[in-house]
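Inspection log for the structure reproduced underneath, given as structure tokens.
One protein chain omitted, others in place.
Letters A, B and C mark the chains in the order given here, with residues in each chain numbered from 1 onward.
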């Protein structure tokens, strides 16, 4: 048992951290200004500049384990780096380690054909295009993925897709070129064999972006969370990933890494919120003394420290299990962090907001972002309730023969 | 002891409720569309139409107790009406019962001169203009109002005002014509005699709206929460309310009603969130059965029911105390509801959001609004911490002689 | 709407309160000493002396509404008196208003024959004997009363009872003369018509007290919570209450008052804990200043004040509904307080314990008692989960036609 990172990870952490300090944090406001300037028309130029810099420093694509295309890091080694990037809302993309692309790249790497890799994985790894994952539907409770009813019907040499999706994150970005769509190929099959995944280029006829869905009133342009209709969308049969009825299998493979990356980033964001709170309460004076002298503020700080530390340990342990026994065996551990990290970040951000007063909800800090983002992740990629169900099922099975 | 409303209140409740059903709820989306269309340039036309209708039905200015200008209702009688209006974000304004105008009208009615009333109260009561209350400052912890440092200096026949305020709600509205500004007339006076309040017309030279402050990324145009600078703003001496050094006294008088109105509305909003949750969970099916059959969902509903009911009783009791012993004597009770109601509404909205999934954070329901608004009120008009301090001080004093 | 008690209730409150101060609180330690001295052999003599005093002052049997045998108070009028008595663990019995007798007397008054009343209700009202209610069984989840499996079989002119009960509170007391036993008369009937209630004198052959069950290590002698076996216990047919298959009906009638009385007492106990905490923190100094100056302590006090006040209002409202629309119609409101009050008292006691340090868990204060008792009530008379189920069912039904 050993709680230290190995030297090469420590070295990478130092480099990522230095990059964050030098390039990411100082450009957060500029990014926001450019978003206001360019809206949906183009990605803020500053992000492309940052990507160039990160790539030049070879801090790029650190996320992809077990692949020659990647950096050669395990999940456990990647975790502290991902956490550092997650300290800024614009960090992950700068290092080409942003959602939903990392998950999509894992799908293409694990389940894609060579053609898929050449056409889509390569430019994604190069940071030239972006991608989206089209699963959630407005008309059904998508927390139960068997509910998904978009149809994928084989016709001639290809598949025809019909359905309505929403909250397709990243699909608003003009750089987004490819969708991984989940839908039903066989509504008569066994419950977990009905779904398949298929590649749909954004520019395929019949793909219509209806509107940007808002997240607490924010449209997150140019990334966006789009409502998209698929009307008689036709793609070649080769676009199907892995085979008909294997959508669940891929979803499980994809969601493991996707979830743990979210958790790592949320821990980084929580650390930053706590740090901001610590600074703020030592500066602000009310009723004759700094807020930092108040026991309830101090209790909030202590609890945040404790909760962040324990969440981080849980995430590292889950990453280690994924590396050693595989995503499937680490199911309970992944569900555990998926419950813990978003709630943690929402709580820590909430405390920091309260300590900041009006500034905490304003555009002048990242606290409002942290709070809303964390709240959103509490049901994205599976709501807390579903993950608690997974954990309890495994736990109950351990003690069955009373 | 009697838990029923009197007949005339029940009759008014029925009328307000019918108005909400007929006119308010059906126009919420139109309002949002018009906000997107007109932005900061004008108030959505639909709200003026609604105001006309409400006025025609004599459901107008129901908030002002102890005044010939008002409707003749006590706080206790007004409470259930205010709750009903609060079920919609656009309800209160339609009945001319919206923050911050109600609080400002109370100030003008209680502490204004006849001239102030003629010039500002009259058009406010008529719904012709709007107003704002300029207290919070970016550079100090305004939760402790003695920190406020905007200067109000007597010069010649008038006062000169210098300072920076932010989160001045409503000051973005083109209909907003008058500000009530809090600032220091005498930095050397006793801690609670340093501040005064003064009327500053929006068009006074030196008043500059710097930018809209955002609330979780939303600018709330055209209402807005503006950052405003006051640079050598000169107003006549007669604009001073009540007298130099009496700002705290007015603030206390103003904040009592302002706070309880917020709480009443938050309870209405909580009721609506709960109602939405109840409908949703009976429609949505996951893992083979409606969400409504799940015990954790049912526990959320039960707890929401319990918490709303107890918060409402607390609010009614506080209103009754304000009516009978005055705002000052009801201090602990007002602080209690100011802690309870925003936390309640945030919690109930959070549960409803979770039950709605992605729709819960979208622009398609009022849940996201409810959640963010409730969070904001947790520190607006005094953060929870300050109110808990008020309550505990009074409680401790009861049991002093150990 | 009116939050004041009527004059005659205020007068009674003053008298009960004076009695508590003069006689009850000063004798708590003596009671404990006598318990240690006499154990299971007899009730502490002091309690009989207190009962005599209370009876002499005509503060006696105040609980029984709608009955000539009672005091003529409604539930709403009784509530504040019951709260005052509940401030001491030995208060209720002194006024002949203690559980489980009050509930049992209500059963006898509402559902008993004249013979039952003469034989058992009369001496209970006179405080000459005590009683117990035998419902919970060790082998089944008694939270679902349909599980209860003690058999009550008609044989000849009477009934024969076989089964095992536990946690039969009060059955350890040598003064306990009568049991109301719930069991199955017809296992084939409809789920809610299988159970009946029958009177079983403690000295009936076949009734065996197996052992005292402990509550967190305490046996609560001489009251006790006994495990009792019924082996071929024979009683006359006339001992059956109301009729075969009507056990549920009686249970509902009994549990309403039983539950609300518990809640009233728990609020009184909470008030006392809060008062003790307020005194303590103003006396104790740590790290150079009284605990009362610490914000987290103050927040605990404020939250306790708020929570007690709102729980009391809920209880009063529930009492009012019971008086006006009946126990059955007030089902949701009774379940609400049954969830709220025990959790409240546990929480307030927990805070007071923390503020007291070691003394808080000792025999030197009533805090340890309050905390354990509140915890116990969280599942006695229906666990929180069942009550939340009742409330949510009613709430969901209101909003069915989505």
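Assorted remarks:
In the analysis below, a contact is a pair of C-beta atoms (placed from the backbone, for glycine too) under 8 Å apart; a residue touches a chain by one contact, two chains touch by 3 or more.
All figures in this text were calculated on a predicted structure; none of them were measured in a lab.
Annotation: of C:50, C:291 or C:391, C:291 touches the absent chain (contact as defined above).
Although one chain is not drawn, the whole complex shows that of C:74, C:204, C:252 or C:354 it is C:354 that touches it. The omitted chain makes contact with just one of the residues A:4, A:68, A:190 or A:203: A:4.
Here the missing chain is touched by one residue of B:294, B:324 or B:393, and it is B:294.
When the missing chain is restored to the complex, the residue among A:28, A:48, A:295 or A:364 that touches it is A:295.
The chain not displayed touches chain C at residues 136, 138, 140-144, 146-147, 166-167, 213-218, 284-287, 291, 294, 296, 350, 353-354, 357-363, 368-369, 371-372, 375-376, 378-380, 383-385.
Even with one chain removed from view, chain A keeps its contact list with that chain: residues 1-6, 76, 274-275, 278-283, 292, 295, 297-299, 301-303, 305-306, 309-311, 313-314, 316-317, 320, 332, 335-336, 339-340, 385, 387-393, 395-396, 398-400, 402.
In the full complex, chain B touches the omitted chain through residues 294-297, 299.
Just so we're on the same page, only the chains that are shown with their structure count from here on.
Centres computed as Cα averages put chain A at a distance of 52 Å from chain C. If you average the Cα atoms of chain B and of chain C, the two centres end up 43 Å apart. Between chain A and chain B, the centres computed from C-alpha atoms are 37 Å apart. Of all residues in chain C, those that touch two or more other chains are 295, 297, 299.
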